[in-house]
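Note that one protein chain is taken out, while the other chains of the complex remain in position.
Note that the chains take the letters A, B and C in the order they are written out, and that residue 1 is the start of every chain.
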Amino acid sequence: MVDTTDYDRDVEIHWCPGCGNYPALKLLKETLVEEDIAPKNAVIVTGIGQAGKFSHFIDGNMINGLHGRYLSNALAIKASNPKLQVFAISGDGCTFSEGGNHFLHTIRYNPSIVNIVHNNAVYGLTKGQASPTSELGVKTGVQTLGVYNTPFNPIAVAIAQNASFVARAFVGHVEQTKEVLKKAIAHHGYALIDLFSPCVSFNRINTYQWYRENTYYLEDDYSPFDQKEAIGRALERGKLPLGIFYINERPTYEENIQIYKNDSRPLWQRELSKEKLTSLINSFR
Amino acid sequence: MVDTTDYDRDVEIHWCPGCGNYPALKLLKETLVEEDIAPKNAVIVTGIGQAGKFSHFIDGNMINGLHGRYLSNALAIKASNPKLQVFAISGDGCTFSEGGNHFLHTIRYNPSIVNIVHNNAVYGLTKGQASPTSELGVKTGVQTLGVYNTPFNPIAVAIAQNASFVARAFVGHVEQTKEVLKKAIAHHGYALIDLFSPCVSFNRINTYQWYRENTYYLEDDYSPFDQKEAIGRALERGKLPLGIFYINERPTYEENIQIYKNDSRPLWQRELSKEKLTSLINSFR
Amino acid sequence: MTIEFKDSISIVLCGAAGQGIATVETLLTSALKKSGLHVFSTQEFMSRVRGGTNSTTIRVSTNRVQSFCERIDILVPFTREAVSHVKARLSSNSCIIGDKKLFQDNVDAQSCIMIDVNYESVAEEIGHRVYSNSVAVGVLAGILGAEREYITGLLTDRFQSKGEKIVSNNIDAVTRGYKLADEIKASDQLPSLPSFSTQPSVGSELFLSGRDAVAIGAIAGGCNYVTFYPMAPSTGVGAFLAKNRLEFGIVTDQTEDEISAINKAFGAWYAGARALVTTSGGGFALMTEGLSLAGITEMPIVIHLAQRPGPATGLPTKTEQGDLELALYSGHGDFPRVLYAPGTLKEAFSLTQQAFNVADRYQVPVIILTDHYFINTRYNLPSLDEEKTQVERYIIETEREYTRYQFTDDGVSPRGIPGKGEGFIRVDSHTHTQDSQITEDPIIRKNMVDKRFKKLELLRGSAIKPTLVGNPESEILIISWGSTFHNVNDAVLELRNKGYSVAYLHFSQVYPIPKSVEIYFKNAKKRIVVENNATGQFASLLNLEVGIQIDKQVLKYTGYPFSLEELVKELKKEVQ
Partner (left out) sequence: MTIEFKDSISIVLCGAAGQGIATVETLLTSALKKSGLHVFSTQEFMSRVRGGTNSTTIRVSTNRVQSFCERIDILVPFTREAVSHVKARLSSNSCIIGDKKLFQDNVDAQSCIMIDVNYESVAEEIGHRVYSNSVAVGVLAGILGAEREYITGLLTDRFQSKGEKIVSNNIDAVTRGYKLADEIKASDQLPSLPSFSTQPSVGSELFLSGRDAVAIGAIAGGCNYVTFYPMAPSTGVGAFLAKNRLEFGIVTDQTEDEISAINKAFGAWYAGARALVTTSGGGFALMTEGLSLAGITEMPIVIHLAQRPGPATGLPTKTEQGDLELALYSGHGDFPRVLYAPGTLKEAFSLTQQAFNVADRYQVPVIILTDHYFINTRYNLPSLDEEKTQVERYIIETEREYTRYQFTDDGVSPRGIPGKGEGFIRVDSHTHTQDSQITEDPIIRKNMVDKRFKKLELLRGSAIKPTLVGNPESEILIISWGSTFHNVNDAVLELRNKGYSVAYLHFSQVYPIPKSVEIYFKNAKKRIVVENNATGQFASLLNLEVGIQIDKQVLKYTGYPFSLEELVKELKKEVQ
């Protein structure tokens, strides 16, 4: 049994007081404990940003890689050792701007990883520039005329890409978010959680209160299996739905590559067959 | 008046006989002539690939840039000189794989450029690897187990991103494609044409005949102004709709940056004001 | 050898991110400068938004002061961690002025002079502890002798939009600070500090940072397009231009990533704009394919590369000169480029300005290397001489038969842009003919490479000479490049004052370097290169470019800049 303190790490946390990353960290740790996932079987892979520092504030295996590239790290870990539970976590800038291409394509590969994007609609670590999810009109030190690029809708894009699990959550709602997280963990395939997480230092608009007032949950009888329906909900303006938008289970990347079909050992446990090597070489004689 | 031969260039064409790029080239030239766009007012910007060679086989201004990056070149040309008609043309691999991030984000900027993607569902120039739009199961020299990544749906993703003009066409249908192209040129904002264009050397599935049999046109009374409706049509499996899926006119990038509001001169015609410079410097005294 | 700082006082503000150290710095330094004192300041901070420990060093003097010293005369701590953070810089002459609770029990403070001033409680008396910073400004300004009216003016400008009450409370707070300063001075607790004489001419000098100088230089160079993806320490240049975008008609684009940034700058130059890319090492690494594109297409491009310690994320808010070789060799294939590395604010302005002219004229990438230290350092200077600069344009009006890559004697083919004249402008990333057609012809390939390298020889011939300070016959030659200028220069001056035969050679153009600079090295018996990196990248380059062997390298790669004191110490070991 995993203990409640197993994921605690005795380090100073670098976030601002009140930052949405605190409840996010707490609920992730609690969920891991409740799901009885031992730290040694999990890997937290993060990019660079405030959300990217996540991997430092939780005990266990981790990569804190490059800005924008964590999904590629995460996918390869899963493909090299499918026994590991891989959590890929970073910010909205990291995932949707610098890492936009990997976001688009990792969905297509469908590795069984949980991808949590701390969406605070701002660049926190670099001090307040707009992110792809910033709203139209928001002024910053760089967007001096206000944001004019159409905001990025990660949920709609993920569903358009036929992502196999697509959800949105809000750090202010601990229980519901844990529920979503548990389903994402249980899901077979790539699972995206777009996690609303306020930046109290640089985003004066999307505050805890704003999210409380501008979100609601998908109905209990909402069925997340219809792509068109799901994308319709993702495109809703006004109040933003929370919950699981879309599920489309299909073979995962680890399955598709076939090398674990008859041999479940991770790559590191395998040996090169010298006979096969020699016979390959001899085929050139 | 632009003459029918103004866009002809006396060079050897490097494509395979029968390649879909030939009709694409022909219909683009004809459309430019019919629309009376003088070559000196147009710029063709391409990436690298067979479709990327387009810019060489047509007379006029051109950039043949890097694989995957042509949309960034094109956007900046438009922003530097909005008087130029900018055509951004390349292949499916170039646009959706290497250039996926620029595809996602150029849509958000909404510059008035026409983006034609020659979608042959394969990497032509590099000799037949799968592209993001290759169908499941297709075997190649690299995809030896068959393609297993979920195919990329550019139309759906573009609409999910709220692209301002989204169409699909087929090089085999010359008149209809010219119609779409004319509307794209007339459109105020970013216009995507996903252009089915067979690769006769490496794609044995998506042939001219296949496209003829597996496509149909959106109904005459189809209204391209409803995002949900449009994306629903984009997600259709089975026969694939052709035509204009979605139009959402809104301010363009050239307008949003405001510097052409009171002064329509392109950047190269402007002079630095020494008085303003001095007064800026004096503000540090 | 200890240095005597007879004419300057060094003040350090130290506390957590979010406590407003930067506000205190800005108000205080501006007021001191306006009062007619020479002022220098530099910031050192952690990569976090709140908390941690940051510090700002301010130097004030009757004479020009432009270098960083370690010693602290006055420390203003804002947190309990502050004193220990700077402990290595404290001595028995250091005076800590602040809330005693924050340091009285700290062992590191014990040898110092401690003066208890509770800024916060004074602020609370005014109404809110938010005014503590203004109290601190008042105290320091009072002690150093800045004129109060300047602060009042600055506060009014700053807080006007927040209402009169806020303005007047801040002014009250400063006034209370001045009173406290008088009390402190009267109490004789302070050590003897140099007394300053103010000069009105200094009051009207410029006071700006490396960031400002680069950004203003860009504007003066005719920059009208800037692309960047946020990354410390380069973002400030982008933000500066963004702020001035409408005034100067600048397209300002925070792109989706660095790859887009360089490819947009490329498109912009193609269409006749003068584009700047501002980035740091990791972002630059992503741009190197685009750099290579500029190389083969002979597209002008100007890049500001603000260095920070790598590899990878490294130390995002610290300093290093570690990307010289990156800037020099990255991008696949061989093509010419120009690297500048300003040593002074004035050079930052003039070289950035000139970068646009050189890029336009020779159609090559020009890279301006600064670093965290340079970008975040400020001092006053009389002027930028902007009236001597000019936006030089080399775009021709093309004729119908224009060919973009015409072979010429000097390798430079006249450059047209679409819409100016009758010719077509074709650029291609493939090996191409003079008329921009793709070719695989071996002779044309070779000729095109040679054509591009002819430009390198032109550029080498017209390279900016290094700056020699001191007697060219000196026995010892100290060499450095880029941001280390003032610190090394002051250290060498100190050594010279002590009678050593030392001269100093500083390079602000680091590539290409003409062979003729040999002469500077001729007389020296010992050549010492000072660099803020681990491997002595510039020393290697000097070897390759000029054939000069270096006798000794003084390298620092802790992530922090060289201080005057440590340079004097390190160099002294080498000169005796």
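Criterion: a residue touches a chain if its C-beta (ideal position, glycine included) is under 8 Å from a C-beta of that chain, and two chains touch if they have at least 3 such contacts.
Computed from a predicted model, the values in this text were never measured in an experiment.
Student: Where does the absent chain make contact, in terms of the chains shown?
Tutor: A, B, C
Student: Which one touches the absent chain: A:V2, A:L145, A:L218 or A:I257?
Tutor: Candidates A:V2, A:L145, A:L218 or A:I257; residue touching the omitted chain: A:I257.
Student: Which listed residue, B:Y123, B:Y211, B:Y260 or B:F284, touches the chain dropped from view?
Tutor: Answer from the full complex: B:Y123 touches the omitted chain.
Student: Determine which one of C:G177, C:P233 or C:G282 touches the chain that has been left out.
Tutor: Candidates C:G177, C:P233 or C:G282; residue touching the omitted chain: C:G282.
Student: For subunit A, which positions touch the chain that isn't shown here?
Tutor: Residues of subunit A in touch with the missing chain: 11, 39-41, 43, 45, 48, 53, 55-56, 59-66, 69, 72-77, 79-81, 83-84, 101-102, 104-105, 257-259, 263, 266-268, 270-274, 276-278, 280-281, 284-285.
Student: If you put the missing chain back, which residues of subunit C would it touch?
Tutor: Missing-chain contacts on subunit C: residues 46-47, 259, 281-282, 284-286, 288-289, 292-293, 295-297, 309-318, 320, 322-323, 325-326, 328-335, 428-431, 440, 442-443, 445-446, 449, 453, 533-535, 537, 540, 543-544, 557-560.
Student: Can you list where subunit B touches the absent chain?
Tutor: So the residues of subunit B touching the unseen chain are 12, 14-17, 48, 50, 64, 66-68, 97-98, 100, 123-127, 129-130, 132, 141-145, 201-202.
Quick note on the criterion: only the chains that are shown with their structure count from here on.
Student: Using the stated contact rule, I'd like to know whether B-C or A-C comes out ahead in C-beta pair count.
Tutor: B-C
Student: Quick check: how many Å separate the C-alpha centres of subunit A and subunit C?
Tutor: Comparing mean C-alpha positions, subunit C is 38 Å from subunit A.
Student: Can you list the subunit C residues in contact with two or more other chains?
Tutor: In subunit C, residues 245-246, 252, 256-257 touch at least two other chains, as defined above.
Student: Quick check: what residues of subunit A touch more than one other chain, meaning two or more?
Tutor: 97, 100, 132, 145
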